[in-house]
Structure formats: structure tokens, C-alpha cells
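Removed: one protein chain of the complex. Kept in place: all other protein chains.
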Amino acid sequence: MSDPLLSVCQVFAGYTGRDVLRDLSLDVHKGAFVSVIGPNGHGKSTLLKCISGLLRTGSGSIRFSGDDVTGLAAPAMAALGLVHVPQGDMLFADMTVQENLMMGAYLTSDRAVVRRRLDEVHAILPRLADRRQQLARTLSGGERRMVAIGRGLMAGGRLTMFDEPSLGLAPVIIDQIYDVMTRLRESGRTIVLVEENAMRAARQSDRMYLLDNGSMAWQGNGEEFLARPEVIRSYLGG
Amino acid sequence: MEVIVQVIASGLTLGAMYAVAAVGLALVYGALGMLNIAHGAILTFGGYAAFYVITSLGLPMVAGVAAAVAAGALLGLAIYVVLVHGMLSAPAFETNIFIATFGIGMALENVVLKLFGAYPAAQPLALDGAVAVFDVFIPVRNIAILVAGVLLMVATAWLLTRTQTGNAIRATAQNRAAAELMGVRVRWIYAQVLAISGALAGVSGIMVSSLTNLSPTMGGDPMLKAFIVCVVAGLGNVYGAMIAAIALGLVEATAQYLLGVRFGLATLLVLVILTLIWRPHGLFGRTQVQRL
Amino acid sequence: MDGLSHETARSPRPLLVVDGVSKHFGALAAVDNLSFEVMPGEVLGIGGPNGAGKTTLFDVITGLDRASSGRVLFAGHDITRAGPERICHAGIARTFQLNAGFDTLSVRENIEVAAIYGHVAPVFPGFRIRPVIRRRVDAALELSGLAGRAATPAGELAVLERKLLMVATAIVTQPRLLMLDEPVGGLTQAEMDAFVAMLARIRGEGMAIILIEHVMRFLVSLADRVLIMHHGERIYEGRPDDLANDRRVVDVYLGDGAADLIRAALDPGVVP
Partner (left out) sequence: MTAPGKDLVIGVVLVAIAATVPFLFPVRYVITQMTLLFIYAIVVTQWNLVLGVAGIFSLAQMALFACGAYATAMLGLYLDWSLWAAMPAGAMIAVVVGLLIGLACLRLKGPYVALLTLAIAQVAYLVIITDTDCFIRTETRCEPFTGGASGLRRFGDLGLREWLGRDWIIGNYFVGLGLLVAAMAFSVAVARGPLGLAFRALRDNLGYARSRGISQFKYQLVVFALSAFFTGLAGAFYAAHFKSVGPTIFSFSLLLLLLAMIVVGGLGTIWGPIVGATLVMFADEGLREVQDFRTLGLGLTLALFVLLLPDGLTGTASRLLARWRGSGS
């Protein structure tokens, strides 16, 4: 098997006085759809922040496409082609939808490439084309999520990480978001998905990691997960 | 009629002048959450830089403007390198940078005093003559200030909305972490913002001194007014600051006409006090919800 | 508010009544026409996925945020429009999700300030801390197990200690209702056990408790009754042991079809 695109190795990390991640390892191969599941507050978002450089790792190492990228800051990770679509969208609230999308392609200087990606994003998320000139702060929750996802796609990175893209949305909208996920998967992108809703993630995933209290509790593929109800049930503490 | 033209003309001149100073402050506050009290001193430096280049070195006016811009930008950059870079991640940044730039501002003012002396000097970069509008003679320098002010506002707006740097500045101001995820090197943006703000202050120094005179303490009054403009607009709101500057310039000119020249600033101060009591985040500001 | 403190804990009347409360942020309904009651001495667990409106509900009850509509009654008094200070004095104390603390104050000072100001509003707090306050502070330090850390600034505490400190500052105000917002989020199993032990000691004193928690095994082990929220609405209210059998709850947490899967796996009579 070829070397993984992203490899997280024995990482400890956290905030003052506390490790949120403990001895955590994970691999993501090119073209794979990997999901990280687990109840809230168990370090899923912290893991993504460590990978994208928003948070310093305490110890352990992170490799991205063969290079040691441990300790690199977020802009440098972005320049390497790592895209992080953060939880809570973190849009540029006083910029238009279009400007938000263009910020996604901040590091891409080739205008033709940017235009092609914009067309792609508009094709996948047609609502964004209609809302082009609207300020991000005036959008509904679902539209904001789509801007956040579209902004991530505009970077055209080699690995895209989504942090709970269905969080706080109405069921109909969640379905739409997952349709987008499916299409991205089919287009062959490498994706890491953080999700609290395990069943939903399981249907998509080539590989699943279950996080419990900052360490890996279980890993396997989606079908294995669906076949093991006791793992599912431990989720609810039963 | 003549009175109205007079008041509007002088109000617009004042407004354009305040706008140039206030936009610099608003940019810095918007991007970094930093009140730059040294802004007035930078403005003074700009005025004197033009004076020095034109009067002492005998270079042409354009060189004077360039010198003011360069001096302002360099001082802004220096403030970033010396103070901001080290303090950004330390606790209580907002309070501490306020105190630090207050100190630096006073120190810079003292430097000007040592270099050029306490006596007021005339700004050589000033235009003479007047133009009649509806039988009212309006000095050419006022018109020049208005035109320059409007051009600078347009240029700033263009920079912020039409350039990659401008987009990065706005993005950083609105969400720092998200900007970093897009690949924006935030600290470099901060340095640029301080340099741009300093350059604007430098130009504003020429404007202010061409209306009055050069003196080491000349930055205090326009900076105070720029702060008033920013507070009324809501700190960090660049476009709000442009509008508020023009509006407050007109208010001040009206107050000066109706109440007497000495009540101009007092009127503005009372206005800012009332604004803050009525709307704690300024006219265009928004309250933010905080989670504990 | 004087009449409040004379109610007895055994009163059959509900201690807290949330009556048709909604909270809108623009078009979004964070809490949507929610009603429930809490009896004196009862432990109510509130669960639900992220963004279900649980913390907003706490903010509304404790006066940090205003309800868009509906009423909140505490011990028979309307507290819907009261500020957080008054609600604290009425007898509701809460903790916060992000582990709030007075970071530059020592652990002891954190508890002292709550003891002095939290029970009743002093007309003038004086220049010394009264012995009766000191005794209450000592008791709270003991109860929370933080006595050994009394002189440490709160900002230097680890997560578990910060959570314990928040509870200590809450109980020292002598509340009749304690509201805990994700009290064990991010704790290890051993730490969670320590926390449960402390809550058991508090319960002995007859205090009613509402707790929000994602960690279901914690919620289930502690609560007398469980309420699950989703999109600001109640989707389940009842006994904790029935929770895992409730179709909507399982689906909300795990996704469509998970309920069938679990039922199938756990019921030997049915072959999936």
C-alpha cells in the first residue's frame, strides 16, 4: 500500500493544563473518505485544529504528503493544500458570498483556475450563485454552511477536512449537505469528515475512527461499524 | 446663502481632513483591535517630513508628499515591529497597546520638539489663492484638501475591496482564524495595515499643517477628532468613519458659525458623549453575544 | 423576593416552571415553545445534539439572555425578566460550559466572592469577611475537594479543578436549584467518577439539579428524569432507562435506522 497522504502519529495536544488529545494516531490515504466520529467534547474538532495548524501539538508528529509538517502554522498548511472547513462556519460576515468564496482561493493566483473552480462550486451549490452579492451575515444557517463548504472547495486542496457540516441544521438541509458530500466523494477527493451522527457518516466512509476521550476507541470501515451495534450503543452509554 | 456656502465649504474641508486621519485609526482598530494613540504623533511627523524635504533640502512639492507618506508608513511599521509583534499574543492586549502607544506618541512628539523646536512653522506645501463660489471666496488650499481627501477615500475603498491585500485585510478583521485557514499570513497583514494607516496619517499631517501651522503638538487635535469620528461610527468601521467624518466636519463648521469658533470641539465632544450613552457601540456598531 | 426563602423543600409545588419559552436569534429559533417543570430535590438531565438549544435555555432561565416569549417561574415567582444577580439571590446557581472562573483570584477568593454576594445582596459588604462566610467557604472547599488548592489562582487550574470550582462557587450561594452545563465534558472516566461522587454529596442536601450533558452514560446514571432537546424542541421526556429504546432519540444521535439496528441486535427473537 502506498504511503498515506496524511499521517497523524501519537499526537498529544490540548489547551492550558489539559490534554484533549491523548496518543492519537490516524492515517488518510489519497482518495479516501475518512470520518472521525464520537460524542461531543471528545476532541474531534481539536484534532482537526491540530492538523490544520490552528492549534499547536504538544508532542507527536504530523506528516502531510511525505513531509513532516508538525508545528507548521495554519497559513503554511493551507499553502501545502490542506483545507479545513471549520465548525461554526467562521465566515467573513461583512463580505459578500462571492467575496467569501474568492477568499477560499486566496493562494491561487491563476485566474482561469479560480474561475473554473467557481463554476464547479456553483454547479455543486447552485444556491450560492443566486446569493452572489448578498452579505454573509444575512444568510440563513443552511446557506452559511454552503458558503463555508464552497469556500473550502475554492482552495482546490489535496485534502479537505469538514468539521460537523450538518451541525445545527434542519433535516432537509442536512440531506442536501450530505448530497454534496456524496458528490465530492464520487469526484475522487480526499476527505476527512468529523461527525457526531455516526450512522450518517458510516454510509459514506471508507474508514471510520471512533474517538473517546481524546484517544482512538475503535477503527474500521463503514460496513464493519454498521455490523457492530455494541459499538454504536456504547455511544449512548447504554 | 453665502453663509450656507461658507459653512458647507469649511465643513467639507474639515470633514475630508478628519476622514483621512480617522480611516487610518479605524483600519488599525478593525484589523487588530488596537487603539493607536501614537497616530497623532505620526501625523505630526508627516507634516514635518514634508516641511524638511521642501524647506531644508529644497526638493519639489511632490518629494514633500512622498516624504510624508514614507515617514508615516515607516513609523507605522516600526510600531508594529517594536510593540505590536511582541504584545499580540500577550494578555490584555487592548489595554496594554493603548498605554504603550500613548507613551510612544508622547515620546515622538518630544523628538519633533527636539528636532524642529517649539515655534510654529508654516507648511510650505500649501496652495495660495481663492476661488469664488456663489460670491464666496473659498481658499484653493481648502479645495485641495477636499479633493485630496476624497481621492484618498476612493483609493482606500478601492484598496480594500478590489485588491487581494484589501480582501485579506477585511477577512483578517472579520475572522482572524478563518483568514489563517485561507492561507493569509495574518501578522504580515497587520504590519501592512499599520504602514497604510501611518501613510494616511502622514498625508493628513500635511493637510492639517497647511490649514494652520506646523507645531510639535499639532497632532493632538486632529487625532482627538479622528477618535471622535471613529467612536461615533463604531470603532473599526472604515466606511462608517468616512461618513461620520464628513458629517462631523459639517456639524463642527455649523457649531463654529452659530456658537463661535471655540465651541466647535466642545460640541463634538458632547456629541460623542451622548452617542456613547445612547448607543454604546457607536452608530454603525453591533453588539456581540459572548458565551461564557 | 423575600417570600422565596420560606418555601419548604417538601412542597409539592414545582420549584421551577418553564412555560412556553422561546428564544429567537433572527430567524433561528434556538429554543422553541418549550415547557417543563422541576420538582424540589429532583435531578433533571437535559441531552440533545450540539446546537439543540440547551445552553440557550440555561441562559434564558438564569437571566443572561431574555426569552423572546413565554414565562419562567421559580418557587411561584415570575423571574422571566429578572437580571442574573436577582435570579442568583432567588436561589438558582449555574455553571458554564467553557469553565468560567475569576482567573486572577485564588480558589478561595473565587468561593469567597460567591459566598459574600451570591446568597443575598449585601447592602454594604464591609471591609472584612465575616466568620460565618469563612465557615461556608471552608465547607465548600472541603466538599469540592479543592482545599489543597485554596491559594492557587483559578487561571492555573486544570479542567477538572475548574469544573469543581464552578460547582463550589455555585453551592456556596446556597441555591435551591443547581444548573450544570456539561459538567463532565472532556473529563476522563476516573475524573467523571470523582465528579459524580461530589454530586452525590450535594444531592444529599436536597438541592434540585438540572444538568446538560452529552456524555449519555453520565446523564443516565445521575438523572431522575431525562429531557432530550432537538432544534429547540423537546423530543423525549421520561425515565432515563427507556432512553436508548426511544426511536427518535436514537435516530437524532446516530442517524436514521440506527434504532432498528440496535433493537434488532439486542432482541434475539428478530433476525436482522
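Letters A, B and C mark the chains in the order given here, with residues in each chain numbered from 1 onward.
Following the convention adopted for this analysis, a contact is a pair of C-beta atoms (placed from the backbone, for glycine too) under 8 Å apart; a residue touches a chain by one contact, two chains touch by 3 or more.
Values in this document were obtained by computation on a predicted structure and should not be read as measured data.
Peer 1: Quick one: which shown chains sit in contact with the chain that's not drawn?
Peer 2: B, C
Peer 1: Just to verify: which one of C:23, C:54 or C:94 makes contact with the chain not shown?
Peer 2: C:94
Peer 1: Thinking of the whole complex, not just what is shown, which of C:129, C:150, C:194 or C:235 touches the missing chain?
Peer 2: With C:129, C:150, C:194 or C:235 as choices, the missing chain is touched by C:129.
Peer 1: Of the residues listed, C:17, C:39, C:73 or C:113, which one is in contact with the missing chain?
Peer 2: For the chain that is not drawn, the touching residue is C:113.
Peer 1: Tell me, which residues in chain B touch the chain that this view leaves out?
Peer 2: So the residues of chain B touching the unseen chain are 29, 35, 82-83, 86-87, 90-92, 94-111, 113-114, 220, 224, 227-228, 231, 235, 262-263, 265-266, 269-270, 272-273, 276-277, 280-281, 290, 292.
Peer 1: Determine and list the chain C residues touching the chain excluded from the picture.
Peer 2: 62-64, 83-85, 87-89, 93-94, 96, 100-105, 109, 112-114, 116-119, 121-122, 125-129, 169-170, 173
In the analysis below, only the chains that are shown with their structure count from here on.
Peer 1: Taking all protein C-alpha atoms shown, work out their mean, then name the chain whose own C-alpha mean is nearest to it.
Peer 2: Closest to the centre of all protein C-alpha atoms: chain A.
Peer 1: Whole-Å distance, chain A centre to chain B centre, using C-alpha means?
Peer 2: 42
Peer 1: Taking the mean of the C-alpha atoms as each chain's centre, how many Å separate chain A from chain C?
Peer 2: So the centroids are 32 Å from each other.
Peer 1: With touch defined as at the start, can you tell me which chain A residues reach chain C in the complex?
Peer 2: Per the stated touch rule, the residues are 17-18, 20, 39-43, 140-141, 164, 167-168, 170, 196-202, 213, 226, 229-230, 232-233, 235-238.
Peer 1: Quick check: in the complex, which residue numbers of chain A touch chain B?
Peer 2: The contact residues of chain A facing chain B are 52-54, 73-75, 78-79, 83-84, 86, 90-95, 99, 102-104, 106-107, 151, 155.
Peer 1: Looking at the complex, which residues from chain B come into contact with chain A?
Peer 2: Touching chain A from chain B are residues 164, 167-168, 170-171, 174-175, 177-186.
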